[in-house]
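Missing here: one protein chain of the complex. Every other protein chain is in place.
A and B are the chain letters, set down in written order, and residue numbers restart from 1 in every chain.
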Amino acid sequence: MTLLVGLPGQGMHLGIDPLSGLFLCLLAPLVLACAIVGPSRSVAFWVFVLGTAAAVLAADAFTLILGFGLMSAAAWFLALHGGWRAMLLVAAALFCGFCLVGAMYLPPSYAAFLLLLLGVGAMSCLALVRFQPPPDGLPAPVAALLSGGILTVSLYVLIRYVFVVFGAVGAAWWGGVLLAAGAAAMLFGAARAVLQTEIEALLAGAAVAQLGSIAAALGIALWAKAMGNPALATLAVQAALLGGVGQALFTPLLWLGAGAVREATGTTSLDWLGGLMRGMPKLGLLMLFGASGIAALPLGPGFPALFLLLHAVIAGAAGGGLWAALGFGVLLAALGFAVALLQAAALRLIGIGFLGRPRSLRAAAAEEADRRTLIGIGFLAALCLPLALLPGLLLAALRPVVALLVPGAPALPLPYAPLPIAVLMLAVAGAAWFGLQRYGARGEREAPAWNGGFGKPPIWLPFGDPQTQPSGSGFAAPVRAVLGWFAMPHAAPSKRAALSIPAPRRMLRWRARLHRAAEGHRLALAFGVFVVALLALRLGQGN
Amino acid sequence: MLGLALGLLATILHAALMFAGAPLLVGAAEKLRARLLGRRGAAVMQPYRTLLKLIAKVPVVPDNASELYQVWPFVCPAAIAAAALLTPGFCFGMAGAGQSDFITFIGLLGIGRAATVLAGLETGFGFGGAGAGRAVLFSLFGEAALLLVVLTLALLGHGVTLDGIGMGLRRGHSGAPISLGLALLAVLAVALAENGRAPADDPAGRQELAMVQNALPLEYSGRFLALFEYAAMLRLAVWLSLIGALFLPFGMADAGMVLTWPLGLLSWLIKLAGFAGALVLFEIFVGRVRIFQVPAVLAGATLLGFLAVVFLLVSRGLGA
Partner (left out) sequence: MSDPISQGLGALLLLCGFGLLACRRPEPRWPDPMIALYRIEAVILAAAAFWQGHLQGDAALVLVGCITLAGKAVLLPRLLRRIARRLEPMPPAPALSAGLSVLFGLGLLGLAILLLPPGSRAGLLSPLTVLLLGLLLIATRRDLKSQTIGFLSMENGLMLAAVTLPGLPLVAVLAVASLLLATALPVALVLFGLPNDRTAFETIGGPDA
């Protein structure tokens, strides 16, 4: 379809194919849920929506850029509206725009690919880092729309360009780059998620990890496509698409839920929450469902994508040469570690934030979120259900998209059927329940928690001493201790102290430290040179 | 049609034996341990008595627990029971064989662990919280090791389902037995940590400060506690059956051939008994390590899994 407005002589081209259709379908529930939760009379809200639609429907680069322009202008306006430091946003948006425009107008080559990757990565970081914890009053639905919209569109652009526009020139190493970036993002995001105290920051880390897993799946698909292995490429693309669907559904669900928590208690710090499951049971259940998506546990909405991704990695290791197989082995270990971290993060979110005792009076007095919020979040949760329970059907519906991305894709049955497992678990739990009702002692007695024999707390501490229950940071402390250098502690004050020393003395100190380090590591240095020399000799020798 | 019916029959037999026999396995192991330590020990049937006693008691529910307090005790055994139905016990080719994917299996055990951890955090008191933090810490490194083992077994057995891997390995494998041995060591380390056994935890420990698995259902009593205890017993049986079916698939029956069932049942019994004995011996001779060394042990398991992959690939002689 050609519109008359646009570039002189050419107009604007809009087009719809399975891929853009899928992403429109992903944007629609996000917009709808955000509009239900926080109806916005602001024009900028709807301009942003229009921008995302234009970007997804664009059939030429100009329209895509126009969509981006609308999106960033509206985001800037909304953020400004919320009283933000907008300069950083503008600078980052300019950087993304520069990278993306460069990528779109360069001939398809590795330079364009790398620019695209930089632009998309910067855009996702922007969405997650700047929109997420809204410290100065951006309402949660608007923040969720901005972050979710930008993430979905950037994912769309990545898939569109790498698989369709650059489809003919892709090399195997592109996949390797994407794969490495995805795995790194996954580890980094998962580690952040398990260590952060604010729910929004935790969710941002989980979203980074989720995006990383999608990028890793796309990388495998790209690699497999370049190596001429359409079956593996299909498996990986399926993983990426299901991951994208999950990202567009349960991540905004959790963001909106975090917003409702902030509204009810005035904070989202896990160290001040606790016991919300009794005050806000419906929201708690919805958050539990969303958290099962983060944790990628079976029967949850996050599992099908992870399942396909792990199978793609195993299939890649089985099909490739020695080095590819070793690389996939390393990737598998990294994925396993990241998934375990994400599970820990999800357990921490629910167990510390929603179970246990209140850690502040406001958490104790939290009331259920209003109906609009619950309907909006429940709508997203209901859309997650088919993903969680009928992923096979969903994959069948996604076939045209897969066929567009991987020409000649074979039909692969999904060897994971959650419905029988769910029925089985329900049957076992039901049988246990009926058996216990029939043969066991009936009813239960309510009493103060045993608490290792400490008994009931005194009357002036209605929820017990908050110090005696694990806090959000306390729960993460062993993980932080084990992760060590990977945990990236906050900037130490000693750095500031070092900066206060006058420059010449600082230089001297640095020199002395360098000298000492070189002395202590002299053997290590020699060993490093030895290893590098061996490596260079071997690589110089060729096969 | 007949094959399907036989598969179903085998599944029912397997489920009945597994569900009914799991406490017996723990009871026998405890008895053996007591004997080896020079005590007379409780009767072999003691776990059944404990469960019945717990079921007959009216549970005490903490007054600050949420509505989900009574849900976790049902989720945990249900997930492990689903995993038990996917694990090949005495035969291959049961009704759930097509669904018995290794990754689904790991995920189902993960659901069980998550339900237990959330139950520990339910009332928000110190011991449950400390136990939950430690259980989560232990789970961080096990997953990577397990996935590497899955990779090794998938390469060796040409399959990703538990059934397919077991059958592939029973037919004989083309790769290195070294990899299989290293993978077995890795699986053993993970299984011991997951079940709260020796180097990671003490199943008989009742000292609050040092407990991990036992600290989680500390606020549970009556039938709810019975469900958690039963889930722990079932989990041990599932892991031992899994190790037996994957690493020692000798004598396993085929669901379609009824005549092989007696041999399969016998070999399953012998394997479980042998594993339980080995477990007890191991626990007697190896004490617990400090809590912060358990992640190191599990990271060692990851290293073992990685070495298993490397040795397998190298011995296959794949080109660079």
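List of remarks:
Here, a residue touches a chain if its C-beta (ideal position, glycine included) is under 8 Å from a C-beta of that chain, and two chains touch if they have at least 3 such contacts.
Everything quoted here is computed from the prediction, not taken from an experiment.
When you scan A:I16, A:L461 or A:L534 for touch with the missing chain, the hit is A:L534. The residue touching the chain not shown here, chosen from B:F92, B:W239 or B:F311, is B:F311.
Across the entire complex, the residue among B:G41, B:G98, B:G159 or B:G181 in touch with the chain not shown is B:G181. Listed by residue number, the positions of subunit A touching the unshown chain are 322, 326, 484-485, 516, 519-524, 526-528, 530-531, 534-535, 538.
Although one chain is not displayed, subunit B still touches it through residues 176-178, 181-182, 287, 296, 299-300, 303-304, 306-307, 310-311, 314-315, 317-320.
To be clear about the criterion, only the chains that are shown with their structure count from here on.
Computed centre separation for the pair subunit A/subunit B is 31 angstrom, with centres defined by C-alpha atoms.
Taken in their complex, subunit A has these residues touching subunit B: 274-275, 277-278, 281, 284, 288, 295-299, 303, 306-307, 310-311, 313-314, 317-318, 321-323, 325-326, 328-330, 332-337, 339-341, 343-344, 346-348, 350-352, 354-357, 415-417, 420-421, 424-426, 428-429, 432-433, 436, 439-452, 454, 463-464, 468-470, 474-475, 477-479, 481-482, 543. By the touch criterion given at the top, residues 55-68, 70, 74-75, 77-79, 81-82, 85, 96, 98-99, 101, 103-104, 107-108, 110-111, 114, 117-118, 120-127, 129-130, 132-134, 136-137, 139-148, 150-151, 154-155, 160-161, 208, 218-219, 222-223, 227, 291-292, 295, 302, 305-306, 309-310, 313-314, 318-320 of subunit B touch subunit A in their complex.
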